[in-house]
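Only one structure is covered here, and it is reproduced in the block below.
As you look at this complex, bear in mind that one protein chain is not there, while each of the others sits in place.
As written, the chain order gives the labels A, B and C, with residue 1 at the start of each chain.
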Amino acid sequence: MKILFVGDVFGKPGRQAVQRLVPRLIAREGLDLVIANAENSAAGAGVTPDAAEELLAAEVDLLTSGNHIWSKREIVPYLEKPGSRLLRPANYPGAPGRGRGIASTPDGRRLGVVNLEGRVFMKALDDPFRAAEAEIAALRAEGVTAILVDMHCEATSEKNAMGWFLDGRVSAVLGTHTHVQTADARVLPGGTAFVTDVGMCGPWDSVIGVRKELVLERFLTQRPVGFEPAKRDVWLQGAIVEIDDATGRARSIARVQERLEE
Amino acid sequence: MKILFVGDVFGKPGRQAVQRLVPRLIAREGLDLVIANAENSAAGAGVTPDAAEELLAAEVDLLTSGNHIWSKREIVPYLEKPGSRLLRPANYPGAPGRGRGIASTPDGRRLGVVNLEGRVFMKALDDPFRAAEAEIAALRAEGVTAILVDMHCEATSEKNAMGWFLDGRVSAVLGTHTHVQTADARVLPGGTAFVTDVGMCGPWDSVIGVRKELVLERFLTQRPVGFEPAKRDVWLQGAIVEIDDATGRARSIARVQERLEE
Amino acid sequence: MKILFVGDVFGKPGRQAVQRLVPRLIAREGLDLVIANAENSAAGAGVTPDAAEELLAAEVDLLTSGNHIWSKREIVPYLEKPGSRLLRPANYPGAPGRGRGIASTPDGRRLGVVNLEGRVFMKALDDPFRAAEAEIAALRAEGVTAILVDMHCEATSEKNAMGWFLDGRVSAVLGTHTHVQTADARVLPGGTAFVTDVGMCGPWDSVIGVRKELVLERFLTQRPVGFEPAKRDVWLQGAIVEIDDATGRARSIARVQERLEE
Partner (left out) sequence: MKILFVGDVFGKPGRQAVQRLVPRLIAREGLDLVIANAENSAAGAGVTPDAAEELLAAEVDLLTSGNHIWSKREIVPYLEKPGSRLLRPANYPGAPGRGRGIASTPDGRRLGVVNLEGRVFMKALDDPFRAAEAEIAALRAEGVTAILVDMHCEATSEKNAMGWFLDGRVSAVLGTHTHVQTADARVLPGGTAFVTDVGMCGPWDSVIGVRKELVLERFLTQRPVGFEPAKRDVWLQGAIVEIDDATGRARSIARVQERLEE
């Protein structure tokens, strides 16, 4: 099974990059499934049902998210809809929606997806390590062999710890949230593909997606400044993981950086 | 001028990688100067005079550091020594030592180096943006054209903001501290080479340098666990920046990942 | 000189308590001046010009603030108005408005007021300790002897450190921000009145001013929940400091807790 995972889709530029580049990548790379993190898909913060639908219409099979998932109130009923293809991090206590899902290829092969959120420099959520074990057990109980984990968090230590914690137990642990792709993609010894962060899908002429003048103003004044998405130099970033269908082990992981021609 | 900047040198494995690989890279790449961040060079936390001397003996010209610089008390007189080639972040208020330095090639060309520490998720230091401006002005006053900035910080937003803030004013803004190399090295429009993090020089069979069992125990228990450096799968990571001597503008930046054969 | 300092005035209930109780306290206690922290006076977050004017009309002589000062955009021109009687923390870099002011009694005695914001668990502001020294020097240069410092911060350590740092240099260091009055009011050996927090002026049937159901929902879900001010069991809290006009030393400090009859 060959899977493309796309990092935090940022605003309209990010959605456009998905729409134009994902179909091309499916064809060029012979992808079986596409997963994308949608937490910034609505104007840079949060997800609306419309933004989610737009991505799912662009041949994305399942959406994950992160700390921004609750920004738009209208997403709650969408998360709760039976068969919803948008996940929220599994380790929110008693939250609407689900932290795991299954995507299926046309020929019936299944990929389990688990969405987690870290706690270092972030919110006081339930333990993502124990949540991971519970969600993986639930997927295994449904007979799923291939499992992809979106570890949405800030600190490189927590992401790498999760990679080692799940090595040999899932097909891939792929980091999101920092919006900058890291250059450490590899298959760990136990057969789990890992990268600290796959990077965002959005404008590089920015500070992690946001208009750079606004971010600089906030740093220089320490006063609140409204953020707006930047527009130019848009890249789709992610990773392609090849999984052995029989064992669920990763065969390879390759970073993806694809520029949207303007 | 062609410069190698090596990220956080981690413990003995990191120092060994510098000793064996830096001379080789100097020869292979025709490097003029080598700068390295030494903040973790003594057993993974802090710098001792011995660790610093070991790196400087291995053809490193100047050392930078970061939040761990004060871990070993004996480093204070070493920082204060006239002509010390170990910097501490410039934005510590009234600290011993200096936050900028100058390295010179055998043929007399000079590179100014500025060391900064970020504040997001870190300490309540003086503003690194204003400190950068002051240090750069001081270097310019000494007639230096080429300037490399080590931006030691946690958040991708703060590092990228500094890159844009200094674009066109220095030759390079290179991030350190997260120990994971990022895949976004590029020359910004104003002529400043930038990468969010150059990565560490140390063992990858680890969580950012530390034995992974220990880090996992800390995450799973939330209790204090002593950290020890890991040993295997050692990589030197950094970036090579080519600078136009006349203008101080960067011509190119290339990420470096070089494995130490075991 | 006898001064009443009122802690964070919280929303409409807090403003009403000031309006009804401050005139009564002035009469009962023979107060010369009244200072109040207004950072939560507009609906629990921030200050509007109307809220500020309402407090100043209620016999308050000068207003301080804190981290919430920038919540309402319309306060910026009000802060910048010549002769503005609303301060913002002095240690915001290059901010509109001022961090110090002078209030005068009808018979011409003057009280300098300095507003500071802490950094522990808060924003990356300029150093409040060095800012305090600069503001105090400026007030002394204007011939002011009696000085009150509003130390707006979270951590008891930072507030107590400021108290000792300024002991003998100002008349009073009074803490705000946690909304809970502390029971440690005393005159330090150098003659500076100190209390870790004077408490808020607002509804106690709440979690520090906010409707308790909303705060509990946020703690239990770790999801964003809109906050609204609570209404009942309203107390004015603060401290009365008596200052020797000749020396500027505090003679006494007494905590104030005055219930608004419903």
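In this section, a residue touches a chain if its C-beta (ideal position, glycine included) is under 8 Å from a C-beta of that chain, and two chains touch if they have at least 3 such contacts.
Predicted model, so just to flag it, every value in this text is computed and none were measured.
The omitted chain makes contact with just one of the residues B:Pro77, B:Pro93 or B:Gly168: B:Pro93.
Checked against the full complex, the candidates C:Ile26, C:Ala43 or C:Val207 give a single residue touching the omitted chain, namely C:Val207.
Considering the full assembly, C:Glu154 is the residue among C:Glu39, C:Asp61 or C:Glu154 that touches the omitted chain.
Within the complete assembly, C:Gln181 is the residue of C:Asn40, C:Asn67, C:Asn115 or C:Gln181 that touches the hidden chain. Although one chain is not drawn, the whole complex shows that of C:Leu56, C:Val76, C:Ile102 or C:Val215 it is C:Val215 that touches it. Looking at B:Val18, B:Leu125 or B:Leu236, the residue that reaches the missing chain in the full complex is B:Leu125.
Although one chain is not displayed, its contacts with chain C can still be listed: residues 121, 127, 129, 154-158, 160-161, 164-165, 178-184, 196-197, 199, 204, 206-208, 212, 215-216, 219-220, 255, 257. Counting the whole complex, the residues of chain B in touch with the unshown chain are 70-71, 92-95, 123-125, 220-224. Taking the complete complex into account, residues 93, 119-120, 124-127, 130 of chain A touch the chain not shown.
In the analysis below, only the chains that are shown with their structure count from here on.
Graph distance from chain A to chain C, where chains that touch are one step apart, equals 1. Judged by shared residue numbers over all numbers used at their interface, chain B and chain C contact each other through mostly the same positions, with over half in common.
With each centre defined as the average position of its C-alpha atoms, the distance from chain B to chain C rounds to 43 Å. The distance from the centre of chain A to the centre of chain B, with each centre set as the mean of the Cα atoms, comes to 30 Å. Among the residues of chain B, those touching two or more other chains are numbered 127.
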